[in-house]
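For this view, one protein chain was removed and the others were kept in their places.
To keep things simple, chains are lettered A and B as they appear, and every chain counts its residues starting from 1.
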Amino acid sequence: AILQLWGKPDKIRFTELSNPVEWASVPSQPPNVDLREDSPLSLVGMPYYREQLLSAWPSHLVFEVGKPPPKIDSDILAKQKLHDYVGYAPNPRRTRRYQVESTKVQEKPGQVQAPRFRSEKALQGESDDRIDENTPWSAVAGELRPFDVPAMYHKVEIKYSRFGVDDFDFEFYNKTNYSGLETHITNSYSNPLLQLLKFTPMIKNYALHHTARNCLTETCLLCELGFLFDMLDKANGQNCQATNFLKTFSSISQASAMGLFEEGMPRSNQSLTGMIQSLNRFLMEKIATDFKSCPIEGRDESDMENALITSSMTCIKCSNCGTETMRPSNSFVRELAYPKKAKSLGSFSTVLKHSIERDGQTRGWCDKCRRYLSLTTKKVVQDVQPKVLMFNAAAISPESKMYWAEKNWLPREIGIVVQDKKFLCYQGTELNKVKERNPNVVVYELVGLVAEITGDQDTPPHLVGLIDVSFTNPGERKESSWHLFNDFLVRPVSQEEAMNFAPAWKLPSVLCFQQKSESNVVDNSWTERLDTGLLFKEIPLALMNTTCRTLSIQENPTPGTVVAIDAEFVALQKEEIEVKADGTREMIRPSRLSLARVSVLRGNGEAEGVPFIDDYIHTKEPVVDYLTLFSGIEPGDLDPMQSRHALVSLKVAYKKLWILLNLGCIFVGHGLLKDFRIINIHVPKEQVIDTVNIYFKPSRQRKLSLRFLAYYFLRQNIQTGNHDSIEDANTALRLYKKYLEFEDAGIFEQMLNN
Amino acid sequence: YYGQQSYQQPLQYHLYAPLGPHKQNLLSFQRTVHDIFLKDNIREDLQKKAEATLQVIPSITLPNVDSYHSLVPLDLHVAKPQGKNAQPQPASTFGHTSWVYKATNNKDGLVYILRRLEGFRLSNEKAIRVVEHWKRVLNANVVTVHDAFTTRVFGDNSIVFVFDYFPNAQTLQEVHFGTNSRYQNRHHGTNQNQNANTEHMLWTYIVQIASALKTIHAAGLAARTIQPNKILLTNKNRIRINCCSIFDVIHYEGGRTLLDLQQDDYVAFGKLILSIACNNPHAMHNAQKSMDFVGRTFPSDLKNFLLYLFNGPTVGVRTMEEMFSMISFQVIQNFDSSLHQNDVLESQLSKELENARLVRLLCKFGFINERPEFAHDHKWSETGDRYLIMLFRDYVFHQVDENGNPVLDLVHVLTCLNKLDAGTDEKIMLVSRDEQNCLIVTFRELKRAIEASFSELQKRG
Partner (left out) sequence: YYGQQSYQQPLQYHLYAPLGPHKQNLLSFQRTVHDIFLKDNIREDLQKKAEATLQVIPSITLPNVDSYHSLVPLDLHVAKPQGKNAQPQPASTFGHTSWVYKATNNKDGLVYILRRLEGFRLSNEKAIRVVEHWKRVLNANVVTVHDAFTTRVFGDNSIVFVFDYFPNAQTLQEVHFGTNSRYQNRHHGTNQNQNANTEHMLWTYIVQIASALKTIHAAGLAARTIQPNKILLTNKNRIRINCCSIFDVIHYEGGRTLLDLQQDDYVAFGKLILSIACNNPHAMHNAQKSMDFVGRTFPSDLKNFLLYLFNGPTVGVRTMEEMFSMISFQVIQNFDSSLHQNDVLESQLSKELENARLVRLLCKFGFINERPEFAHDHKWSETGDRYLIMLFRDYVFHQVDENGNPVLDLVHVLTCLNKLDAGTDEKIMLVSRDEQNCLIVTFRELKRAIEASFSELQKRG
């Protein structure tokens, strides 16, 4: 190349030592290697190096391994639209783009820590008890994502310390006057439905009146409901258990066949909603039947059935020959059916109408054509309206969930008119108009509902009840009072909260409506009509080898009659412990005990100390431990084929105690709290005299054993062999009398301090 | 000025050099003896294992169990359900419905096997403490149990045992007696060559199980699971006794003595070997006939060994000493093979040494380039470090030929990266994206730029 420069010769200057132009190095030949899929990358060498390599990472950085993969929020997944296997959804912008989530912390929003045990609190003092205990439950809407379950809806768990269940602070979960029901009992999934029935005055009245009668059927669930409702009423906010009800229920083979039992049922097989809906159907029919066997005085035996049943006819028409047949199709529970291809979401009443009049196509046998054909069915509702309308919501399909996602979709009141074989249903302002026009309209009010709560995948679903408790208030119903019944957690909630749903986590399973005219009709007259015959029933002579003597009519217990009681138990299931991976041990179920023997002694009069009840209970479930040392029960004692004792059913034994309770007797005994818990009866404080508490010195913080008290105060050695409930009851009675003596003399404190 | 070239260094260090003893010209029988544990294609095998380890099944949602998450059910050896909607019926060797899951522990990030027995209620804490003894049993032929705990997250009462995870492992049941087993259609006793292979495999199994039993018995325990469906084949001819400790926990109050259980192990061992030798899972139904077959097909020492396992010595109980005295040569041969395997693995490993370094380097690139938060940074300029880095990235990866078509030259990439890593003084020419300007820069300068950007990121982080 030629470089030409023009200029004045005297101005032209060239540098003597010019800097070389910088060029890129001549690229060195890359190594001649062939990198195939499996050739080692080290075939391409490294140049020699004198300083630290760039690839070196600082050694102080710490990385965490083992994090679970981040979860994609379920609402985003729900909104995604698939296009070429890629889902597209709007970004809710909850966090920054690619913000690291601390997945290590596994605390779910709204999770409430279990309270400390009572014994722990006693040790550490009540210092922090003043903290507002509403705080853990109050969920702020803004903090929760649409699919997060608010704290109070989470499944609650009982914790057992080494002192057992008494140490658990149930009060933390329930400060209302409405008792909750404990979990950890087989089939306790039914708790919310039981609560719902309890707050439906119609059913409650029927149950209690029936129970007060002399029904001796062992499998009578209506009786058990009566016992349960009475207990819940008496407990007045304290936690209860539906042990006896569930025990009876669990012994019904028909229910097992219907798949209503939790045990042995893989979680995936049937949804909880499905189970509670089937249970609802079963229970309604069962209690109506139970009622028939022993109806309330002066009522027809199908009285209860009529109050519950929606009677209708199904008209079946053969598609071939056109023959129409009518069949009665009565049902206690109606299943809601959601119109499949509705242009717009109809109101609740339209869905209701659709469900009741549902036309259908089935294949069936035509008697005339003598073959299987497609038949059209049509339902016609007749003019009988039940007092209680039960619905199974069956909200499983996506379209049904759309209805329930609608705000305030569920009406408080519905009106039903059946005219000219036509079923009409109204709600809201329309209903108000109809009320004025048509005197035949029957108005129903929503008493409450059972809802299924589905948390995230890690927590199994569970059921809660949302119930307006004001229906069972005697007298006028002024304003509704909605409560959440989440097993033993009971809290007041707003009506809006109770009657609205979120398909992501809360959907209704069972809805209960009752005729408005029946609201607040609380009939407690059963207490006066109590059939006490069982108390005076002679014990079969053949087995009269005990000192036991049945009460005579003259000894009729009255309010204030003192009786001494003691009960013995056997274990049906061993305790169960959980050992976590870190080695910590926790008791998850105490051993399950069952009443084996109960003795009740006369507390006053000539025959003071003479037992009038000494029942051994016929136990059908296998006993894993007779606890002979403490119970005095020996293998075979509870088996009718082998026993030396007169065995009675649990129901008979229980009912005697229940009668005594409702007659107003005062029970004297030692450590009765545990006994009553296992017997599954709630005795109000005024009716209990417990020698544990009498002879309790708060300063010493120690409960004294019966044996010690007998030795110290009565100079008597008891429990030298196995325990005996007559002896124990008698000892307690005498300790009580001793106490009265001391009190009389004014020296009790002094004696106790010695 | 070509003196600059002297800075150019040949890429020489960290080159791959073949390592280890070279086995050429081996006779085929020598190969089989020395490659007992050697899989033909290690790379492929390991790749498959890695994939199996990472695999998830997204449609199935299982809960987290204690510190274990990402559960994947693994019960593949269960017979497929017949009906369309039939639930898979899990196995129940232990008297409980049993499930097997793969899961990741969030405490150490490793993958484990969870074996869950459904419907097990723990009422005696001591039972589960037995596992503590088993945790200390470390043997290369025993699947180590790491933990045992009870849980209710599956909606029932379950006990879960945590074991080491071996991806793509099969049970001996599947390998030898399964429907797709390659041993399925073999009839021993007809083909000499096949018999030799089978004999060889039998001894390998024997030595490994013996080794496992030695450790287990020495720890004062008994295996109790010497059954074809409880022994895993995790590599070629490499077996491990699985599910140890489970019987000890669930039959805690079984009342049998340790000596009894240990002697049972010997018998179970014999049964296992006999059934594999006869290629018949029911060989024990006709023990005499099976033993005759073994006597005819294989050398007598195998039969004698089995006789010892079944009958024990004339006086007293079976002992490890006696058992090992019968197989000492087999043990030494297996020892030799496993050392060979070590050599092969080491030489494979030596090939792959530079990979980690390159990953670390490429990750630094990844962290720096195209960060959105820097896109609007006012410091971002045509002279900034990150601009250089970006142009260098283009230089490395976006080569084109004279027609503008992409050139995918991995050697070019690695050469550049290696030079960058070492920070050589070689100069290269970068071209701006608008192709208006050239930038001449050394690898050393680029290295400095990346270091600076990276440490800035670190400071912010």
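Rule of thumb we're sticking to: contacts are C-beta pairs under 8 Å (C-beta built on N, C-alpha and C of every residue); 3 or more make two chains touch, one makes a residue touch a chain.
The shown structure was predicted, so the numbers you read here are calculated from the model rather than taken from an experiment.
Q: Considering the whole complex, which of B:N141, B:N157, B:Q227 or B:Q262 touches the chain not shown?
A: B:N141
Q: Considering the complete complex, identify which of B:A196, B:L258, B:V317 or B:A356 is in touch with the unshown chain.
A: Reading the full complex, the residue touching the unseen chain is B:A356.
Q: Among A:W57, A:F172, A:Y711 or A:F742, which one is in touch with the chain left out?
A: Touches the omitted chain: A:W57.
Q: Contact with the hidden chain only, please: which subunit A residues?
A: Touch set of subunit A with respect to the missing chain: 40-42, 47-53, 56-66, 69-70, 72, 76-77, 80, 83-91, 93, 95-100, 104.
Q: In the complete complex, the non-displayed chain touches which residues of subunit B?
A: Counting over the whole complex, subunit B touches the hidden chain at residues 6, 8-10, 12-27, 30, 34, 37, 42-43, 46-47, 49-51, 54-58, 106-109, 139-141, 207-208, 210-211, 214-215, 235, 238, 320-321, 324-325, 328-329, 331-332, 334-343, 345-346, 348-350, 352-353, 355-360, 362-363, 365-367, 369-373, 393-394, 396-398, 400-401, 404-408, 410, 413, 433, 457-458, 460-461.
As a working rule, only the chains that are shown with their structure count from here on.
Q: Please compute the C-alpha centroid of subunit A, do the same for subunit B, then give the distance between them in whole Å.
A: Between these chains, centre-to-centre, one finds 46 Å.
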